[in-house]
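The complex appears here without one of its protein chains, the remainder shown in place.
As written, the chains take the letters A, B and C, and residue 1 is the first residue of each chain.
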Amino acid sequence: MSMPSLAQLPMSVARVPGVAIVLVVLSAIFALTSPGFASPANIANILTQSTILLLLALPMTVIIMTEGLDLSMGAVLTFASIVLAITVLASGSPVLGFFAALAVGSCFGLANGLLIAVLDIPPFITTLGTLGVAQGLSLLATDGQSVVGIPRSIENIYSGALAGIPLPVIIAAIAYCGTHALLYHTRFGTYVFALGGNREALKMAGISVRGVLIRAYVLGGLMAGFAALLMTARLNSAHPTAGIGMEFDAIAAVAVGGTSFERGNGWLLGTLLGVVAVGVLRNGLNLLAVRSSAQVACIGALVIIALFIDGLRAEP
Amino acid sequence: MTVAPLFELQGISKEFPGIKALDDVSLEIRAGEVHMLVGENGAGKSTLMKVLCGAYRADRGSFFHNGKQVAISDPAAAREFGIAVIFQDFTLVPYLDIAQNIFLGRELSGRVPGLIDRRGIYTEARRVLDMIGFDVNPRTLVHRLGVAQQQMVEIAKALSQQARILVMDEPTAALSEREIERLFAIVARLKQSGVAIIYISHRLSEVFALGDRITVLRDGRKIASLLPGATTADQLVTLMVGRSVDSTYSRPSRPAPGEVVLDVRNLAGPSGLAGITLNVRAGEIVGLSGLVGSGRTEVARAIFGADRAITGEIRLFGERTGGSAEDSVRRGMALIPENRKTQGLALARSVGDNIVLAGLRRLFPSGMFLPARAMKAARSIIEKLRIATPTPRRPVATLSGGNQQKVVLGKWLNAGARFFIFDEPTRGIDVGAKAEIFRLLDGLVHNGAAVLMISSEQIEIVRICDRAYVMRDKRIVGELSGNELTEANIVRLGTHQ
Amino acid sequence: MLARPRLALSRDVAQAAYRLLAAALLCAMLAMLSDVFLTTSNIFNVLRQTSLLFLMASGLTLVILTAGLDLSVGANIGLSACLAATAIKGADSPMLGVATGIGCGALIGLANGILVTALRIPSFIATYGVMWMLAGMTYYYMAGDTIHGFPPGFRQLGSGYLLGVPMPVYVMLVFLLIGTLFAQRTTWGQQIYAIGANPVAARLSGVPVERRLILVYTVSGAMAGLASLIVLARINSAQGDIGEDLTLPAIAAVLVGGTSLFGGYGTVAGTLIGALILTLVLNGMNLLQINSSWQPLVTGVIILLAVWIDNRTRRIGE
Partner (left out) sequence: MKHLLISATAVLTMLFSGAALADGETIAVFTKNQTNPYFQAVRVGSETAAKSLGVKVIQYIPTKPDSIPEQLSQVEDVIVKKPDAIVFIPVDYKAMVPAVEKINAAGIPVVNITDRSAAGKFVAFVGADDYSIGLATARALLKAIGGKGNVIILEGVKGSLTNTDRVRGFNDALKESPNVKLLASQPANYQRLQALQVMENLMQSFPSIDGVLAANDPMAVGAIEALEGANRKARVIGINGSKEAVELIKAGKLLASGDFNGFIQGCVGTEIAVRSLRKQPTPNEVILKPIVIDSTNLTPYETPVEQRACPTLEQIVSN
């Protein structure tokens, strides 16, 4: 590790606590109290369950760093997964279905991007609108029924494993590394930081703010399409309510992970920890057979506590 | 002078809704020359520069590079001609590091297609920083740097572009004496290497110290282009303002100061302040001088109660203050902050809304808000301060810097404040408006108000203030008054020797 | 330097005009498509349904004026309603019930305010967390049970008429008046706008930002509590999921009503029109018996259109 990156360390350390502390404490509690928790099987289980949320939370981090928001992800995921299923049923080709899902995702991402960047309608409203559109289309396409009968080959994408590691986890890992490279090692990533941090700087550098914004939302849609694949594989079917509200979980995970809504102050690793923390909490509470109403409250508590700790650490 | 200018602007015009920002302006930029661009705020200096660097598109006019006509459609195009700008309001990204900021938009490609060569950027940045003798780790995130350091990064950013034409928009505004000297050295070196420099400044001293040629803008028009040798400060000011004002505003005789209004005893705070003890009497203007970062603004905020966790004793009119801005305002304290856009005004709201904001409690003791009464109050302030706005309903964002500053002051007059803290009241304000602001200050103290004024320009302190405290390293290192109050003494106290 | 005079005003007018126009067009369309739309009974019916959405959205408007957000409104209504219901049934006293509902709502709002100010948690996240906690409490408290059957006196609040006009409509008008007066005609209202426009400048102008924010969230909570009472009185029963799916429509109403998410700009009256537009859409779809699957889609498009038009008019303004 070279001298410079050490110089950066204190800053990341100052950020870690909120989510990391919570994650460590939770894991410790559950490991001590619930025998099954620490077992490799269960850890694999937790990670696998976290993958779909992670696929949404990664691009959500990028979007939030542009001082934006994407409320449509859950609904887009749902619609994409329905299109995927329908396409597969019609064509019998999983590959075609997969690309259909990606296409749907990117289209909604592009729509969001254009509405926000070109018509400059605030992201919250734009995506609230497209959320409605995607949800409506899902209902219209299925009339509320779930779409079933898709080939097993798709289900294997979720249930399969490679060298003992569940496929979804591998996919998520790739997605994470990809997003990391995108954010920290490409021009686009640098411009995302700049967009949230100082729009003027970006304009002065002769970079099109619109371009960056649109790409960010397309990324969001695309990843929602990927998530749709996992969701469909997981349910071995598509259902018009499957992804409802997931965007809020994703946003919460990002915030718990220490990414702030201002000044392009983002932290991708934090998002990963945030997602896992939520997964650990839900899993642990189930293993402890904690009463469901209490589980609901605990999720709220997790969010608030994590941000409270960050608030204590925050530089004024 | 038969040499074709390196770059030439001809008949540039630019209009914004309601305002003619530039009207048929021409400018010759010659290699190895420092071209001073002066004029009041709203004269069109910054607009002209934004046009030059492609941030704005001119409505009319043409550009010539080495004599042949060219087009500047966007910043990228401008960079083609080696045009680089150091802007007044920083164009840095807080959560990118210094190197990334320096190369924003010009990232070096790495071996892997699509990826950036981070290492290359750092070595390159290191080189540029050494060039200006700025010793800092290029991986430091910019939001951890102070104003002056950020200014240096701005300069590095511009230099790294191998600029042939370097535009500096008030580069010294945030710099301390030492850093200014270093900057001048850099400017001289660049000049030697044949770089053309356009230098915008409000400080006449700089204009004459550095300039090879001076161009004066007023109301978007080019008024004159002259050589420093062939003109005097007063002539220049007259040209800028269009009427003759004496730029050398000097303090009129004031009645002997009254009782102590503000009494601060060994104030200390988290920002490093320690043992701050000072007082201000009714009817006097007390200066607070010192280098940038010496803690002047922190003192102001501490006294005003803007920052929490302050120890020590602050008495206003004999009573201890509650240590909150709200309490200070209720006791008749006023803060005219350094950055009016981010701290002084609600830009989206109207002039009237801004003027009444601080005085709401006084204007409407019942808590019932009466628009008519608010309007009336606003109008009277607008008249009293001669704020240039057709109506109080106009969004304050559309006013010029000087007028915005007046709105901030008006807010406090309306609130009936009797102790005023001015933090850099003349920052980014043109000569004409400066004199006017000083007159207003004087008017305040004549009516028995007390004023604490922070300024980086010693000359202002000397001319305006009855007394002055000098700060260094978050401490007050001396108090000057009478004929001890000279620029030399301020500098001596303010800097280590 | 010469600008159009009274610019700020003309912008407001333009906005309001466009929004009213939109509502009017909607009405005209529905009147043509459905012969019953313009009957007095249906008009009152629409207004009564509008009133519920408005009551939730009116408090929220203040929050959004400060550039904040309150995602806990729906969950707040859930818990407040269930507690109020218990009070009404248990103590058999509508008054106590009303007090409980509003009190509970206000307390929740207060909690939000403290999280946002004292703990400096972004409102979006803080209220999201609170939303979950409230849901948990409600589920725990109700344990899947329902509370049903309230005294007629109380139910008047929701289903009663006065001079042929539904009760909730009066409540709506009263709070439209109060809300508008508070926002436009009190110094606190002015301070709230200022906070939304620039919190730093507001603080440095002596505005007690924290206290005002806490007030705003508390009011928003109290309004949710009030709304919960209307819901109770209308459906004459309480169940744990009573507040579900109420938050986003309320936010939508505020936004369609022209209040800016970035704070400092908007009106309570606008929110009323927003609520009216959204209600008209649902009413129309029921009258015309359109497949309900279309509802989210149509609502989504309406939101986008409304805000897009806003941007356009704002341009004209500047």
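Keep this in mind: contacts are C-beta pairs under 8 Å (C-beta built on N, C-alpha and C of every residue); 3 or more make two chains touch, one makes a residue touch a chain.
Computed from a prediction, not measured in an experiment: that's the story for all the values here.
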| item | value |
| --- | --- |
| Displayed partners of the chain not shown (whole complex) | A, C |
| Full-complex contact with the absent chain, from C:L21, C:V36, C:M95 or C:L162 | C:V36 |
| Residues in chain A touching the chain absent from view | 25, 28-29, 32-33, 36, 39, 41-42, 45, 48-49, 52, 139, 142-146, 148, 155, 159, 231, 234-237, 239-246, 282-283, 285-296, 299 |
| Where the unshown chain meets chain C, residue by residue | 34, 36-37, 39, 41-42, 45, 48-49, 132, 135, 139, 142-146, 148-149, 158-159, 231, 234-237, 239-242, 244, 282-283, 286-287, 289, 292-293 |
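In this section, only the chains that are shown with their structure count from here on.
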| item | value |
| --- | --- |
| Distance from chain C to chain A - Cα centre to Cα centre, in angstrom | 30 |
| Residue ranges of chain C touching chain B (in the complex, touch as defined) | 1-9, 184-191, 193-194, 197-198, 200-208, 264-265, 318 |
| Touch list for chain B against partner chain C, complex | 17-19, 42, 304, 306, 324-326, 328-330, 335, 337, 342-350, 353, 356-358, 360-361, 364, 367-371, 388, 390-391, 393-395, 398, 400, 411, 415 |
| Of all residues in chain A, those that touch chain C in their complex | 115, 119-122, 124-126, 128-133, 135-137, 139-140, 143-144, 248, 251-252, 255, 260-261, 291-304, 307-308, 311, 314 |
